[in-house]
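Here's a slice of the assembly, chains where they normally sit.
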Amino acid sequence: MEQKEIWLESLITSTPQEGRELAIKMARKTIAAIQTDSEVRKKLRNEYANDTTQLIASAHVVAVEFQTIAQANNYWKK
Amino acid sequence: MEQKEIWLESLITSTPQEGRELAIKMARKTIAAIQTDSEVRKKLRNEYANDTTQLIASAHVVAVEFQTIAQANNYWKK
């Protein structure tokens, strides 16, 4: 197995908002794992950021990832 | 890390209806995180608010976000 970047050490975050950021990161990392060429991704990014259907679809993915993160953090209840 | 607005301090709301509002806010904030230009977002907003397919897709995202919020609030059971 090749050396690889460790980008997800834990699902625990300090705040819900950091949980949102992690959710976005997780979604992006999946896309990077499928489309490994960062130049292609940069070009594609421009497409979906201007297409409401794709923005909504992206928000959906983030919502699912966040659900997992929120459960992991027991909803940040004190 | 740049200074940023804190918009999600907690998933706890007083009522289910406030939970719905938070769910809508969370979905919008994701879209704002992907499409950072507010002028572009304003223009795009007009598109999806008049397209039933996109309205339904948006309602789907809100339903998923609300599921998380409802769990966090233990369904507002007294």
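Some observations on this one:
Order as written gives the chain letters A and B; numbering starts at 1 within each chain.
Everything below uses one rule, namely that contacts are C-beta pairs under 8 Å (C-beta built on N, C-alpha and C of every residue); 3 or more make two chains touch, one makes a residue touch a chain.
Predicted model, so just to flag it, every value in this text is computed and none were measured.
Within the whole complex of this structure, the shared sequence is present as 6 copies, and 2 of these are drawn in position.
The rule is short, and it goes like this: only the chains that are shown with their structure count from here on.
Rotation relating chain A to chain B, from a C-alpha superposition: 60°, rounded in steps of 5. Centre-to-centre, using mean CA coordinates, chain A is 16 Å away from chain B. Across the interface of their complex, chain B is touched by residues 15-17, 20, 24, 48-50, 52-53, 55-60, 62-64, 66-67, 70-71, 75-77 of chain A.
Taken together, the chain B residues at the contact with chain A in this complex read 6-12, 26-27, 29-31, 33-35, 40, 44-45, 47-48, 51, 53-54, 57-58, 60-61, 64-65, 67-68, 71-72.
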